[in-house]
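A single structure is presented below for examination.
Note that one protein chain of the assembly has been removed; the remaining protein chains are unaltered in position.
As written, the chain order gives the labels A and B, with residue 1 at the start of each chain.
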Amino acid sequence: MSAPNVRTTADGDARVIEPTIFELSRPGRRGFRLPEENALADHAHGIPERFLRHEDADLPENAELNVLRHYTRLSTLNHHIEREMYPLGSCTMKYNPKLCEVAADLPGFRDLHPAEPAEFVPGAIELLVDLQERLAAVLGMHAVAVQPAAGAQGELTCLLMARHYFRDLGQKRTKVIVPDSAHGTNPASATFAGFTTVEVPSNERGEVDVERLREVVDEETAVMMITLPNTLGLFESKIREIAEVVHAKGALLYMDGANFNAIVGLVRPGDVPFDFLHLNLHKTFATPHGGGGPGAGPIAASAALAPYLPTPLPSRRDDGACFLDDDRPKSIGRMHGWYGNFGILVRAYAYLLYHGRDGLRDISETAVLNANYLRARLSGEYHLPHDRACMHEFVLSGSRQKALGVRTMDIAKRLLDFGFHPPTVYFPLIVEEALMIEPTESENVETLDRFAEAMLDIAREAREAPDVVKSAPHTTPVGRVDEAGAARNPDLCWRGRCG
Amino acid sequence: MTAFVQHSPEDRARMLAGIGVTSFDDIVADVPASIRVKGGLPIPEGLSEPETLARMGRLARRNVGGAELACFAGGGTYDVCVPAATKAIASRPEFATAYTPYQAEVSQGTLQSIYEFQTIVTRLTDLDLANASMYDAATALAEAVLLAQSARPGDRVLVSPYLHPNHRRVLDTLLEPTGVTAVELPSRGARTDVSGLRPDTLEGAVAVVMQQPNWLGALEDMRLVGAALEGDGKPLFIASVDLSSLALLEPPGGYGADIAVGDAQSLGVPMNYGGPSAGVFAAKSEFLRRMPGRIAGLGRDARGQRAFTLAFQTREQHIRRARATSNICTNQALVALQATVSTALLGATGRRRAAELSAVKAHALAERIGHVAGVQLADSEAPFFREFAIRLPAGVRALDVLRAMTRDGILGGIPLSNVPGGGGEGLLVAVTEKRTFEEIEAYAGALDRALHQPNGSRAAEMEKVS
Partner (left out) sequence: MNIPQELRYTKEHEWVLADDGVLVVGVTDFAQAELGDIVYVELPSIGTRLAAGETFGNVESVKSVSDLYCPVAGVVADINTRLGDSPELVNSDPYGEGWMVRLEPENPADLEGLLGPEEYSDYIGAEAE
């Protein structure tokens, strides 16, 4: 990414790549004409004065072209999947087929009002039901609910289901067990569902230590949450034993499905058996990440837990007719103002139709093949703490480079100069100076080779010219941000008046 | 092999050799055979692109919504103007296919647009801080109450009886583990009776939650609530607002709210059958370290340039884990971008006029409906912005009326049961700046026909066809 032209602010205190929309504003400019604006000359709105604001909100005024140029210029400062590889571990930055975007933009989906009577929107409801049924088939689970708006919300939904389930059984269970390699959302969701988190360590193979797990699981354990494959990119080879240990104490086994892209068509979680789980449609089922969202976090449940799924639940009657079922007395209730991120669900449904049975399996196999190819290419120069075949991602340690004074963050920043987005860094917490690499199925072998060469070049630089790495990036629109300065003197919204 | 997997058989062989295995099965040897899928997934084979889109098109065409009908349904989701330029920007892959801006050096576009969104929200709400978005208004409201629960002692939250009913349900779901329960304030017509908010009735409350305009469209006396909650250590004042209304109505900061939540959809985002929208969360600066969600901040880079970055990440789950301020990770950034671009296009004047036009046209429709025999405003005393509830004649089913009105091309509102001040069924009717005076006339005619000529509209339709 080349450095763009840099301007200087009016007050000359900092160089600016693109001014804010507030600085670009000039009073009286308009970028959109409203219907029948002239009516304001003849009609009063009739709202009493005491409910009104005293002066206009200080919002920017710009013509349409100026607005387009501003946001187009801003967009060019972003790395994105259609520009270059984005091997951000655990985030599954795969390519999103454009047909999914076309489908979501159909007026018969995009322009529906959520409070329309169900009989006006049978196609939308059927889509939700059919998506749930197909996901249930792919997962081998009894039932799916697509309402949660994101993976973390799916986790919270499931943990609330567990809470209600044990209450109905008359059991007081307070603990949620997570491996020490778990995503931060796991313990956070446990807290918001009213549980206490207990960590179980990983063994030298990078898997849950089953013996330690046996010591931790007891009659107060509600749920064991486990990411499969785990955040080291490894399949928990003892997963069936783990399930037995957990179930033997009457606790529930939960799958964090963030890494499901590794095993679609290989393992159905219901066969393990997991009791419930969430998926991230914006990871495995190729809906775009949007700079941080929206995503969707459908959940799946066993027959025992299905009555607790959130309402309204898109459902099918015996005669095949689809409806929104709001009459489910054991349900935990609503998790979203309407039915979830419908527009994202439309994209995921199109993706499922398009790829189908064998396509989904091929995609997962390729994701795993790509990760192992890169692992093999990089494990000579970089320390590979768990030296075994991985699934869709693998975790290197920058410990050798750290000994040379080059930190993992430096390696990440140097990759930016090669045009690649860095891997996830410093996660999972159990690997020192972690570099978590997930190439996804989207990359061809030439791109994987280019990425490997870049990583190997940086390892060489760390030995021969460490300052180049430590002072990276050199070619990005901005350099490293003084985050401590930004935290000590927070500037979280623009204070200047609009021009 | 799907169109999205690029390896030739030769590539595959070379890669397997590089890995040092002879087959893919060697790689996945750790997966127990007993749980492997045998015989393929039980779903159909994939389709081509045209076949997929044809199937999606067939499903879409079975729905009737804002594309076919003049939409007078609201209730938190509004058929507002969405500029073409907004879609053009939000479709750019640079925004749509980027991830969370953890690497600031290559995410300035996303970070600056979030910062601009935060600024627009603070200016509309007149509060100090805003985050990068929550899932929707309902979850933002629940997070606000959870924040209050961490900031104030108590076991109750006092809520207006006229919160959006779905938001109230989400709140109840998420409050259940905390031991805090929602207690409803009394009502007076279509408004909340807030006259009883006194020190003794506020005892043990972590917050008071009001919605402006409320679920029935009526404007609440927010200043009275603000006055009752003024002072250190009082329950927090949480206002759930229609963001687009704030170009005209008094902002939450003006009437003393501590936190404002709402939906960014009404700022210029398609309705999407209720999602994705984006939840808005704004607060006074004293709550910075208790805020949920991501926040973008402005700082400097090593070259002395202005540079944006994610700020105060230590609040978030990936660092603070079990003690994070929220479990939220993925948010609704692309929708927040749409709201930002739409607002930039409308500008201060356009935003105010859009709000004024909505109000003008809503009041014109209320006046016209007043002449339809048998129909009454649910609360003729209650001032409103752009949405109001009407009561239908006794025995008339709201769903029947809506069904009949579609024949005149009108989506007549949201069905209500047990309308305040007399019960019976009714409609919640919203008018946005997008509705024309012609459509308002058509609404009145369609309602009249639906009530008084059960078969008339069908006859009219047949005439048109012939």
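Basically, contacts are C-beta pairs under 8 Å (C-beta built on N, C-alpha and C of every residue); 3 or more make two chains touch, one makes a residue touch a chain.
Treat the numbers as computed from the prediction; the structure is a model and nothing was measured.
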**Fill in**
Listed by label, the shown chains touching the absent chain are A, B
**Request:** Could you tell me which of B:S150, B:S195, B:T314 or B:S417 touches the chain that is not displayed?
**Result:** B:T314
**Prompt:** Which of A:A63, A:I430 or A:A487 touches the chain that is not shown?
**Reply:** A:A487
**Message:** To test your reading of the contact rule: which positions on chain B touch the chain that is missing from view?
**Reply:** 289, 313-314, 319-320
**Message:** Need a quick check: the contact residues on chain A for the chain that isn't drawn.
**Reply:** 426, 483-484, 487-488
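By definition in this document, only the chains that are shown with their structure count from here on.
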**Request:** For chain A and chain B, let me know how many angstrom lie between their CA-based centres, rounded off.
**Result:** 20
